[in-house]
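Complex shown without one protein chain; remaining protein chains in place.
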Amino acid sequence: MTVRVQSEDFDVGAESRALQAETVGGIALFVGTVRGLSSDDGVTAMVLEHFPGMTEGELERIEAEARARWPLEDVTIIHRVGRLLPGEQIVLVAAASAHRRAAFDAAQFIMDFLKTDAPFWKAEERGDDRRWVEARDSDSTARGRWSE
Amino acid sequence: MTVRVQSEDFDVGAESRALQAETVGGIALFVGTVRGLSSDDGVTAMVLEHFPGMTEGELERIEAEARARWPLEDVTIIHRVGRLLPGEQIVLVAAASAHRRAAFDAAQFIMDFLKTDAPFWKAEERGDDRRWVEARDSDSTARGRWSE
Amino acid sequence: MTLTIRYFAWMREHTGTDLETVDLPDGVARVGDLVPHLATISDGHALALQNLQVVRVAVNRAYGDLDTPVAAGDEVAFFPPVTGG
Partner (left out) sequence: MTLTIRYFAWMREHTGTDLETVDLPDGVARVGDLVPHLATISDGHALALQNLQVVRVAVNRAYGDLDTPVAAGDEVAFFPPVTGG
């Protein structure tokens, strides 16, 4: 199990390889990236702040909940903080399992809970304008469907 | 859109990077790997055969169906053929979208349809024994839930 | 009427061939009509085609079934349910 909060970029290939093992049949990964100017958002940069000490604990708690629900061989969660430019990677969630469906569901579950529970905050820059991103109802909805 | 059938390995990091763009908010990836001796399977090698010409067409058809269902920026499907050892990568499906849920659903949809529709066949080797893998009902079930 | 026939996986192993060209009488109009003719080619062919329930068919690289029409020059492929991924 790997949980990291860091300013440096991460290597999706290396993280995927690190989860490969003879007991693993599949690895589901999600890479979140910064949308930018050429999208509707018009964002020129993203600044990510977090709550050191609490963040890692929340990510470990989410990971433990995923392991309790699905037969997972291993999980990796990496989240970047600091100033990121459009196209850059923000977050990686990877879940390895003997079973494809478990890997997919666990990765999606972890992303949904990370979005609502992990103490990260984003500010978007558009030129000289800097604005804190508001939480979206769709993220609470996504989290809610796991308790159905 | 990239569809490749090849004997060589692939680089998950490079494939993920190739899908990054300013309009992309997230990339969902699935890497299928060969389970091996240390799992319950006891497999020492896997031999993958396919139907050249038909395979690529089926993968493109599945990819087009995914694009018709979800707002995808790009999709990559790579499937290896030939003799693979435990722990090796077999298949990569990656879907990039502005929206996390669309990326996850599309990647899972493509994997489910690939499993039932793309003309690949696996033989498992256990020492000197070589046996064709039988299709699993669970794969038909996984495909079926998309038409609910 | 001449057709190209392909076999994959254990059907290829049973028939001993992955590709053959067969000449068929005029009455052959659908994939199902082919089967009795192919089954006479060898014991392996008969074995491969004995249980059509577990056999999949593609005509000119698109999925079909025993009712799919065939015409001169078509490529007909027989194979077990797929197991990739």
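In order of appearance the chains are A, B and C, and numbering begins at 1 in each one.
Going forward, contacts are C-beta pairs under 8 Å (C-beta built on N, C-alpha and C of every residue); 3 or more make two chains touch, one makes a residue touch a chain.
It should be emphasised that the depicted structure is a prediction, and the values quoted were computed from it without experimental measurement.
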item: Partner chains on view for the chain not depicted; value: A
item: Which of A:G57, A:P71 or A:G144 contacts the chain that the document leaves out; value: A:G57
item: Residues from chain A at the interface with the omitted partner, ascending; value: 32, 48-51, 53-54, 57, 79, 90-91, 111, 114-123, 132-136
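Keep this in mind: only the chains that are shown with their structure count from here on.
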item: Chain A and chain C, separation of their C-alpha mean positions in angstrom; value: 49
item: Chain centre separation in whole Å, for chain B relative to chain A (CA means); value: 22
item: Distance from chain C to chain B - Cα centre to Cα centre, in angstrom; value: 27
item: Residues of chain A touching at least two other chains; value: 100
item: Shared interface positions of chain C, touching two or more other chains; value: 85
